[in-house]
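So that we are looking at the same thing, I have put the structure below in structure tokens.
A single protein chain has been omitted; all remaining protein chains appear in their positions.
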Amino acid sequence: MSQNGNGFHSNGNGFHRGSDSNAPVRVAVVGLGYWGPNLVRNLYELPEARVAAVCDADTNRLDTIQSRYPAIPGTTSFDSLLEDPTVDAIAIATPVSTHAPLCAKALEAGKHVFVEKPLAATSEEAEALLALAAANDLVLMPGHTFLYSPPVVTIRDLIANGVLGDIYFISTSRVNLGLHQADVSVAWDLGPHDFSILRYWLEETPSHVTALSRGCVIPHIPDVTFINLEFESGAIAHVELSWLSPSKLRRTTIVGSEKMVVYDDTSNEPVRVFDSGVNLPNPESFGEYRLTYRTGDIVSPHIAASEPLFLELGDFCRAINGGETPRSSAELGLEVVRMIEAVDASLADDGSRTEVAANVPA
Amino acid sequence: MSQNGNGFHSNGNGFHRGSDSNAPVRVAVVGLGYWGPNLVRNLYELPEARVAAVCDADTNRLDTIQSRYPAIPGTTSFDSLLEDPTVDAIAIATPVSTHAPLCAKALEAGKHVFVEKPLAATSEEAEALLALAAANDLVLMPGHTFLYSPPVVTIRDLIANGVLGDIYFISTSRVNLGLHQADVSVAWDLGPHDFSILRYWLEETPSHVTALSRGCVIPHIPDVTFINLEFESGAIAHVELSWLSPSKLRRTTIVGSEKMVVYDDTSNEPVRVFDSGVNLPNPESFGEYRLTYRTGDIVSPHIAASEPLFLELGDFCRAINGGETPRSSAELGLEVVRMIEAVDASLADDGSRTEVAANVPA
Amino acid sequence: MSQNGNGFHSNGNGFHRGSDSNAPVRVAVVGLGYWGPNLVRNLYELPEARVAAVCDADTNRLDTIQSRYPAIPGTTSFDSLLEDPTVDAIAIATPVSTHAPLCAKALEAGKHVFVEKPLAATSEEAEALLALAAANDLVLMPGHTFLYSPPVVTIRDLIANGVLGDIYFISTSRVNLGLHQADVSVAWDLGPHDFSILRYWLEETPSHVTALSRGCVIPHIPDVTFINLEFESGAIAHVELSWLSPSKLRRTTIVGSEKMVVYDDTSNEPVRVFDSGVNLPNPESFGEYRLTYRTGDIVSPHIAASEPLFLELGDFCRAINGGETPRSSAELGLEVVRMIEAVDASLADDGSRTEVAANVPA
Partner (left out) sequence: MSQNGNGFHSNGNGFHRGSDSNAPVRVAVVGLGYWGPNLVRNLYELPEARVAAVCDADTNRLDTIQSRYPAIPGTTSFDSLLEDPTVDAIAIATPVSTHAPLCAKALEAGKHVFVEKPLAATSEEAEALLALAAANDLVLMPGHTFLYSPPVVTIRDLIANGVLGDIYFISTSRVNLGLHQADVSVAWDLGPHDFSILRYWLEETPSHVTALSRGCVIPHIPDVTFINLEFESGAIAHVELSWLSPSKLRRTTIVGSEKMVVYDDTSNEPVRVFDSGVNLPNPESFGEYRLTYRTGDIVSPHIAASEPLFLELGDFCRAINGGETPRSSAELGLEVVRMIEAVDASLADDGSRTEVAANVPA
């Protein structure tokens, strides 16, 4: 396992702000639509941060947020943030197509960047951003918030500590009667959640992807996608994504050689650990094997309630001040983009089995 | 819709037993392992049938069944049944590899045949059996019991009556901590259930199949399989099959343009109809579409409890006496075998997208 | 049924504010602890209201609320509100023991009053407040918020429209691992919810109460109470209240002669209507009766999401401007207090069956 537990190599030197590394990070928030106000609220409450400014082209949105936070300066000019020496970092919650240009400008201006998932609209864009961040010794962090969700972290620990044994397979459904996006498919909208979680849990990017999709309501915008994933370790996974479902499902089953887990993000008991399995006493004699089935206790570990976004933004600030690679790293963000691109490539080729682009070299 | 509601053409002449078509059908049951005794019990209670004999190579099994039904003759000789003129039909519940030879012998001897699913181990075998049955004007019926399950029939009616609108997609999970089979994969063991149900509901065989599988416990016997299915109507489906699961799931979601259904075979309310959907007011102007989401009542229709196997065997007897093609027809059984073969072919070719063999010509 | 559908007589003349009856009601909110800020937030958004001032003895609380609503004046002086001619009404969210004196002062000063449940700490206090409100022609409204909860209203309509038939009995559990109150029992804390709902649904106050209680954690503060209720109509009810429970339950079963309802306030489907029942074909011949059981469809009606407190405060403002008795009327609030007093009386007399004090005369 690598240094930071993400399977990625930390650069080690990194992102220090010199003499002032314990001061709160001054963050400007750009994009005040659906998600941006959540960034403002959490940064406002985070001891490691200050909200330096809020920015949106729409003055109504600026007014709304400023009526709640009168002390925070507002602007419609993104460029003015770049020139402001009191702004340490920029948090971006704008449409996906704008991620790359805004992030690039910010990095070029010497600002650390937090950007909502997905990191960029193409892997080429994402790679360029990574290079830019590295060249300028700045933090670039995509907002894969689920990596900070306590149930996801609990399961990650169960896997990393070997409690589940070898991971045989993972099956997950993320469906609801949801908000169709005008510009992206359901795989771009919901896929980053599951792809980032799988990457975090398995410390491995899938090698191959096969996908089947349909645009049920709007023919050119896929609103249901079934995705099969293969990993070099032997693990396989299925991901079902849909905006068309009678009820909200956030259900993931993780089957290991020792134990099994059901993760249901809509439940009061989001993680349930089943001490169940199958034993094959004499693997060499398949012909006359006698399997024994084990069904033991089921445990719902208590999981502390914490807001993942708060933890995530704290990780961002500590990455800036302390030089640690954040859990939701730019490398992970890039690989998520590659996975979605592989889904798109499979779909474009009639659902053929498609290789995921090579991992970031260590 | 076709004559018999299965999408298959009924031969019309068929299987009459001449002058005695209202007399109970005399059925011999072959194979008294796990399932055979259920056939005996239901045939014993069915007004349209008589259990003419029971047959198994294992005399202990014969003794057990005869201690409960002392009046039923028992034999270890399959051939003796063929020669017995008082035996009208043979019901076969033996291992899959024996289906084809036993069925062929029975048909050649002029006996109607009921055989447990799958109909045969290969589509070639199945095709030969269909030809033999047609040539001898005999009923050949595979035991796709779920086609007689009241919830499955309820949903079939909802679809056939247009209540659900166009079927956008179906997603189904049939998993449990189950009995690994020594000789067949999970797709051959559990797949016939879902494939027969999908065929019955959609009146359509999928055109293409893509599958991903793993032998988690015994490497050469796949115990988890993710299957994507495409239909020419545009419908798509996902089928998850597994013997390795923390808990039993029998959950199917059917998403139509008008309503959605959740079918949970483990629930007291196996069918739930959701009056939910998405409306696209002006389909021609995708650019500026405004979707409206509809969430209405949820109804769990009352579903009468009846034993599907009892209904199925009744259908078998009526097919013999009345000449109607049974709902679980030989043609449907053949197509189910073709679907499983397509799954195997996809798996053998690294999960490539695979065409399902051509449908039976009308 | 009475004029306002509550079983209470509306005074008819009532609470007009003369020439200005369509102007927003200017409400001062007193008590900014746990619940008061919710009053402020909803009044702030309500077209029919203006928040005239906020008041709390604790300046920290004032500062917190004013940092969010800078335009709202704050004061630590309750009396200053009474003298302020621009204040039409006072909304009180202070501890129960202060309800009566604060309400009385406000009514004497000519202010309409909204007060959190329960209306007062004794029925004598409550009666005095009703008299004072009547004498001054002012609205006095206790905050029985559940009467504005959409599921509760849906069930009320099912009952009032006869869909459920005669109400045989109601059984309800309101339990959780909850916040023990320092000064009141669980019956005073949680009981007003169920007692107000029962009063609203049945249009009837119970005639007799029997209670059993225990102070499990703190001996002199009952934290679990089992309450049996009898109504003159023949209906009976059981109410279980507890702060000690492994999981949160808000489950009510209503059994009528025609249909049955389960109301689960923690569920996505809070109201489920069961078309189930028992028929007694020949009631006169009990000796040889043959009951038939009916189990039909189950329907979860779609229930619009609305914040009950918002609807409740709207009702308060309309009562002031329009003269209608609010649904959560002072009379209902008084009867709720009488029910809780009857519980206390039963407990004080070793759980004896206790009469509820006479209803308010019409």
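Annotations
Read from first to last, the chains carry the letters A, B and C; within each, the first residue is number 1.
Just so it is clear, contacts are C-beta pairs under 8 Å (C-beta built on N, C-alpha and C of every residue); 3 or more make two chains touch, one makes a residue touch a chain.
Remember, predicted model here, so these are calculated numbers, not experimental data.
Shown chains touched by the hidden one, complex as a whole: A, B, C. Note that of B:Ser80, B:Asn136, B:Ser247 or B:Ser352, the residue touching the chain absent from this view is B:Ser247.
Residue-wise, the contact with the chain that is not shown comes from C:Val261, picked out of C:Val25, C:Leu62, C:Ile90 or C:Val261. The omitted chain makes contact with chain C at the following residues, 168-169, 171, 173, 175, 177, 180, 182, 208, 210, 212-214, 216-218, 220, 224, 226, 228, 230, 234, 236, 238, 240, 242-247, 253, 255, 257, 260-262, 272, 274, 276-278, 280, 283, 286, 289, 291, 293, 295, 298, 350-353.
Not every partner is drawn; the one left out touches chain B at residues 68, 70, 247, 268.
Mapped onto chain A, the footprint of the missing chain covers residues 269, 275, 295-302.
Following the convention adopted for this analysis, only the chains that are shown with their structure count from here on.
The central chain of the assembly on a C-alpha centroid basis is A.
At the chain A-chain B interface, residue numbers used by both copies make up over half of all numbers present, so the two copies contact each other through mostly the same positions. Averaging C-alpha coordinates per chain and comparing to chain C, the farthest chain turns out to be B.
More C-beta pairs touch across the A-B interface than across any other pair of chains.
Chain centres here are Cα averages; for chain A and chain C they lie 44 Å apart.
Chain centres here are Cα means. That of chain B falls 55 Å from that of chain C. In chain B, 295, 298 are the positions where the chain touches two or more neighbouring chains simultaneously.
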